[in-house]
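Take a look at the structure set out below.
What follows is an incomplete set of chains from the complex, kept in their original frame.
Chain naming follows the written order as A, B and C, and within any one chain the residues start at number 1.
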Amino acid sequence: GCGSDEDEPTILRVGEVTRSIFYAPQYVALSQGFFEDEGLEVELTTTWGGDKTMTTLLANGIDIALVGSETSIYVYQQGSDDPIINFAQLTQTDGSFLVSRDPISSFSWELLKGSTFLGQRKGGMPQMAGEFALKKHGIDPHNDMELIQNIEFANIASAFASGTGDFVQLFEPTATVFEQEGTGYVMASFGIESGHLPYTVYMSKQSFIKNNKDAIQKYTNAIHRAQKWVETSSIQQIKDAISPYFEDIDGEIIELVIDRYRDQGSYAADPIVDEDEWNNLLDVMIEAGELEERAPHQILVDNSFAKKAIDNLE
Amino acid sequence: MNHAVKLIDVSHVYVSEQQALLAVENIDLSIESGEFVSFVGPSGCGKTTILSILAGLIKPSQGSVSIFNQEISSPSNKIGYMLQHDYLFPWRTILNNALVGLDIMKKLNAETKSHTMYLLNEMGLSDTFDLYPDQLSGGMRQRVALVRTLATQPDILLLDEPFSALDYQTKLKLEDLVFETLKTHNKTAILVTHDISEAVAMSDRVVILNRNPGRIHKIMNIPDTIRNMLPFQSREEEDFRKLFNEIWHELENIEDKG
Amino acid sequence: MVFVIQMIILLSFFSLWEVAGRFNWIDVLLFSYPSKILNLLYMKLIDGSLLPHISTTVIETVIGFFLGTLCGTLLAILIWSSKILEKVLDPFLVVLNSMPKIALGPLFIVGLGPGYLSIIAMTLAITVIITTLVVLNSFREIDSNYIKVVQIFGASKTVTFMKVILPASIPTIVSTLKVNVGLAWIGSIVGEFLVSQQGLGYLIIYGFQVFNFTLVMGSLFIIAIFATIMYQGVAYLEMRLNK
């Protein structure tokens, strides 16, 4: 995607790690034509899973990846001449919830002690954020409770629904669906508990950014515009904007999910990857034992596009 | 009546997509217990078909087949059938091929086994017990198939050209061997052969078959003098040549008509 | 007769499922039930969003099916043509076949890009070696006397292959076709799990993601229908070849 004739739109190939309401601003940008307004044509592919997304990015199968920042850190950790640069943040908290099998009127984290907890798989951001939150509340996940950690992401809900575990760490829309069906009850948000993190971020190869500064800037502009739009629009409007991307979720559930995420501040207000957030992420990863040395913010993050986008919008 | 085999008005049609072929028609024949009957007739006249019907492998399109006064519908273990081709099992040694019938009938014991080994020895196969079928010549394989059939000592023996791949001398020896075995135990036998002297020498009756469709053309009774002799000696008899020529003549007639 | 029994089995299966779903004997969230599935499919058919998914996957599958069978058979022929090649390659084939193809996903993406090529490569990876092993075995099982017959007429290895080996192996190749109907579907679906913007595999993984198992079951249902159609094709071929 080089060159920037006025009429010829620049094509950008974007890979998203999964399809989720968690990424609402992205679908808003697409459906509201924000990219087109910038003269961009975005081809969106779902490259299911962080590994596939990063592989595709490294293999030049896509230009921009929407994926957890931790993957860029893993890549950096193993040494790369052409590091992956985080340039625009989309979500800033974890997106999972603590769901209980039984309704508990007065929930306290103490109740988790001695229970069976169905957690996410090791090495992924949800697991790290989840254990980080548990530890924050004085619970040692490996000793104070029975931690089941062996089930693949897509099947955790099935396992819980079929009777495994007292508590489970679930994403949306599953948590809301469970609540509606009476299968489980949301007790707490891991997003709130683990604090702000660069959770899902747009990133690209350093070399690509260097050669396509213009396109990246435009892309960031559009994303920021969508972030503002999500912040100021009604739940109903947002739902209408993104529902073409979620035809198979009940409209009501979409609204509930958007509300919940927006309410707890999961959607980043601006594309800047703050250094504090970054350090929080490193803390979480170190706590989980997945990081040998701290990956410097100044190398892996480039906030210049984000800053410019904020300026442009004002 | 004590019939070993009784065919009443048996006909058989082979039906395939291309055609329906009337292979044998209106076969009426009773064979008494202990009798030895030979079938001769031109190639393709339906001899194998009749044996297969008797063995219960083919259900005839029409007519009834009974064995010791019992109608048959599936293979009976009173009958031993030596197929025209040997079909030895390539994964079994020669001895085990010869024993397969006893094995299946659960009659395998030291006695039957040594009897089978005796038969193999008699047929000149003493060195081949542990070999596999593809290491044998055509005639040797045929003899193994014969032993396989004889080993179970069935009451009725159906033999489809059992000596066709053998040289004269071996053939004569085996004719005597089979003849004696059958007579001592009063077994019934039906032999298909193209060798007219073999038919005359071994049988009590020779059934001459016509073709297209296969029908009984004529049945020749063999005089007692020849009947009771060993096949090898019969051939020296005065009447032998006469009978041979008679059957020859009948077959020639059939051929000319065909 | 056979058809009637098959229908009875199918109908009782679906009725039982429906009843179990309606009466909540099974978790509807996880297993859904037929009328709900059909309703969803009907809606998607009406609004036109289903057909592109179907056609994408069907095309990938059919291409993978033919290419997989063809390449597998050709590889078997190649290996058959040389005793040494056969001995050398045999262990490689078996070990290669034991590599979990999903773990090779990144390789395909790197080599072939995140598109149809990767998906078809996945189908090939899944079908080719099994086809090769099975077909090669049938080549080996042919009675050597038939080969003798044509050798007597001075047949070269190629002619021997065309006149004996191939016709004698047709039944096995057809039965491999039956195996490959299945493997081709699995290949294209797993390929779509890797990278995709549309297709039934996309619908399945997306269904898991949005916790809509009715969608997952519906996609499996469509796969079953098209697999049945492909089966009928193979069965027809088989019937024709057996005269």
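The definition used in the following text is that contacts are C-beta pairs under 8 Å (C-beta built on N, C-alpha and C of every residue); 3 or more make two chains touch, one makes a residue touch a chain.
This is a predicted model, so every value here is computed, not measured.
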{"item": "Stoichiometry of the full complex in this file, given that only one copy per chain type appears", "value": "A x1, B x2, C x2"}
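Definition applied: only the chains that are shown with their structure count from here on.
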{"item": "Topology of the chain contact graph, where touching chains are joined (line, ring, star, complete, other)", "value": "other"}
{"item": "Chain occupying the most central position, where position means C-alpha average", "value": "C"}
{"item": "Greatest separation from chain A - chain, by CA centre", "value": "B"}
{"item": "Approximate Å spacing (C-alpha centroids) for the pair chain A, chain C", "value": "36"}
{"item": "Mean-CA-position distance for chain C and chain B (Å)", "value": "51"}
{"item": "Centre-to-centre distance between chain B and chain A (centres being mean Cα positions), rounded to whole Å", "value": "85"}
{"item": "Overlap residues in chain C, where contacts from two or more other chains coincide", "value": "none"}
{"item": "Chain C-touching residues of chain A, taken from the complex the two chains share", "value": "15, 18-20, 44-48, 51-52, 55-56, 58-59, 61-62, 154, 157-158, 161-162, 173-174, 177, 181, 183, 246-249"}
{"item": "Chain A-facing residues of chain C, complex", "value": "27, 29-30, 40, 44, 49, 105-106, 109-110, 113-114, 193-197, 202, 205-212, 215"}
